[in-house]
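This structure is in structure tokens; I'll ask about it shortly.
Of the protein chains in this complex, one is absent; all others appear in place.
Presenting chain A:
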């Protein structure tokens, strides 16, 4: 056997999934009490925490404040124990700065920042366990945390990865193992309800002819993820609402 195959002859992947199958997603909103909004998301073995503070007064340097929109400040970091090799990752390194900027761009597409002039919204994401699709898990967790904080969004922002196996079959939600074996990885951040692509990123390459099919699968993945996140949000709102008796709303039962 020369090298491991991404997709076996019977159409199963290394971890036993089919090509168009997502990993299990589990999520929880409101995991912390200190931030205004928080969320925990597990996508397969990738585990991410997100916390949102704000909108609040701009601290440190009034000059940054904008008169027509809130500042969206994102910070990405990885725990020292999140990958196989234990390594200290200072927050300012190039990779995490780049991911922070991409996260900010992705979120700005849906967060209605124009409602909060002179304010600032902070989004912090921490990767606890990196097992492929780290950026997409971060985007999904950040969306949940923003919803938990009650910050207006145009719609859900979902992210998903896709790859090409055996040079002709598209597959969705790439794990770390598959990244190592060496498939190209396409990360797509989309607004699934209006089917808009917000951000796209690719490592390695494949022929342009394959792009539509890989892209479509990634977009389908985003839509599937949206359904899962939506259900989690509804459960959370029901849970909180029925404990407080919906008393901070005027809707009487």
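Simple rule for what comes next: a contact is a pair of C-beta atoms (placed from the backbone, for glycine too) under 8 Å apart; a residue touches a chain by one contact, two chains touch by 3 or more; residues count from 1.
One rule holds in what follows: contacts and distances are computed from a predicted model.
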{"item": "Complex member absent from the view - protein name from UniProt, among \"tRNA (adenine(58)-N(1))-methyltransferase non-catalytic subunit TRM6\", \"Alpha-1,3-glucosyltransferase\", \"Ribosomal RNA-processing protein 41\" or \"S1 motif domain-containing protein\"", "value": "\"S1 motif domain-containing protein\""}
{"item": "Chain not shown: contacting residue from A:24, A:56, A:87 or A:205", "value": "A:56"}
{"item": "From A:80, A:101, A:180 or A:237, residue that would touch the chain that is not displayed", "value": "A:237"}
{"item": "Interface with the unshown chain - residue positions in chain A", "value": "30, 33-34, 36-37, 54-57, 110, 112, 116-119, 147-156, 191, 193, 230, 233-234, 236-251, 253"}
